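Shown here is a partial selection of chains from the complex, left in place.
Chain lettering (A and B) follows the sequence in which the chains are written, and residue indices restart at 1 in each chain.
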Amino acid sequence: MSLNMSIWLVIFLHIYSVLASDSDPVQDFCIPRSEFSSIFVSCKNSSLVTVEDFVFSGIKSPGEFSKSGFSSIPVSVSVFPGLNTLGMSFVRADFEPGSINVPHYHPRATETAFVLEGKIYSGFVDSRNRVFAKVIEKGEVMVFPKGLIHFQMNIGDSRATILGSFNSQNPGLLKIPSAVFGSEIEEEVLIKAFGLNNKELAKLKKKFLPIS
Amino acid sequence: MSLNMSIWLVIFLHIYSVLASDSDPVQDFCIPRSEFSSIFVSCKNSSLVTVEDFVFSGIKSPGEFSKSGFSSIPVSVSVFPGLNTLGMSFVRADFEPGSINVPHYHPRATETAFVLEGKIYSGFVDSRNRVFAKVIEKGEVMVFPKGLIHFQMNIGDSRATILGSFNSQNPGLLKIPSAVFGSEIEEEVLIKAFGLNNKELAKLKKKFLPIS
């Protein structure tokens, strides 16, 4: 393959980060071609598809824990291509005692959270700022309506684990603390919005320094 | 309340078996009024809604097992009203060793099946009659694309359990053996479709006598 050819290939691959959307599928399934990144619009020839494309084995154990004792493995179409065009994805979250999943939301999905292990204080805020929260235990399920802010905290003595399921192949995730204080929103906006002074804001932001 | 009133009430309740649909919600949530049946179009006044409306505790243990050793608890909006308008539901299925979940499909949803316990031979058939099947174990997930026939069998030595999640609040369920041989499809159609004689069909149908 010539040099030009290779350049062209790079361009081509680059393009395919693509749109797919959570509407009804029009095929049985569409396994993206593995050469290409994230979300795909082109399907593997179906004779090359195998059962492995429909099975995901990466959440048997917890992911890497943060210093605060929280771990999550989001499984959207970018890591489990079999989900492509099918409008679903999921996540495994593990909590050391006392650790939290910070207030966050998924802009493109409702979530049903099933407690695999432990006791979790779990809740969400609706658009009237009302909180619906309680402790849920192994085997219980809580639903977080589409786009609403929710949070969890392990209030038990041992590790807790949750399996969350979403009705989008790519639900998205916005963590409130880092989206607000770890991003480059103009400081004056934050000072006015939260009633902070410069020093208080600086202290808050320090915790969420963007990764450089 | 007068007699006429009561009759009217009956008529009224009767009406509310109603349409809702898996499109985007237009409220944060819509807890159906509890007086009415199955699927609802009218929401409880939001000040009457509590966190209990969003938590489901009925799948901590297996349901009742069939003689063949299979149990399932489908959790759609009719038993967990908090799901209303949110486009999700789920199911817990338990398998004694060797027992199966017969070939079936959900006409209105994709399913992601997470193995809570055990070893399950699990697969589906696509519209070219190709089977994608393999043994999946605790912590693994398999996706069954929308509307395709799938099946499971506990091939381990102990009880196995699966949590299935759906992207519809009412996915529906058609079990192939009973839909075909346990329903009142004209016998001549079945005889011709499956290449059976009268006696063979009678024997097959005996197993799936409709509940009288």
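Quick notes on this structure:
Simple rule for what comes next: contacts are C-beta pairs under 8 Å (C-beta built on N, C-alpha and C of every residue); 3 or more make two chains touch, one makes a residue touch a chain.
Note that the coordinates shown come from a computational prediction; the quantities given were computed from them, not determined experimentally.
Counting every copy of the one repeated chain, the full complex in this structure comes to 6, with 2 of them shown.
As a convention for this text, only the chains that are shown with their structure count from here on.
A rotation of 180 degrees, rounded to a multiple of 5, brings the CA atoms of chain A into register with those of chain B. Chain A and chain B, compared by their mean Cα positions, are separated by 27 Å. Those residues of chain B lying in contact with chain A across their complex are 24-25, 28-29, 46, 49-57, 59-61, 75, 80, 82-83, 86-90, 110, 112, 114, 116, 123-124, 126-128, 132-134, 136-146, 148, 163, 165, 167.
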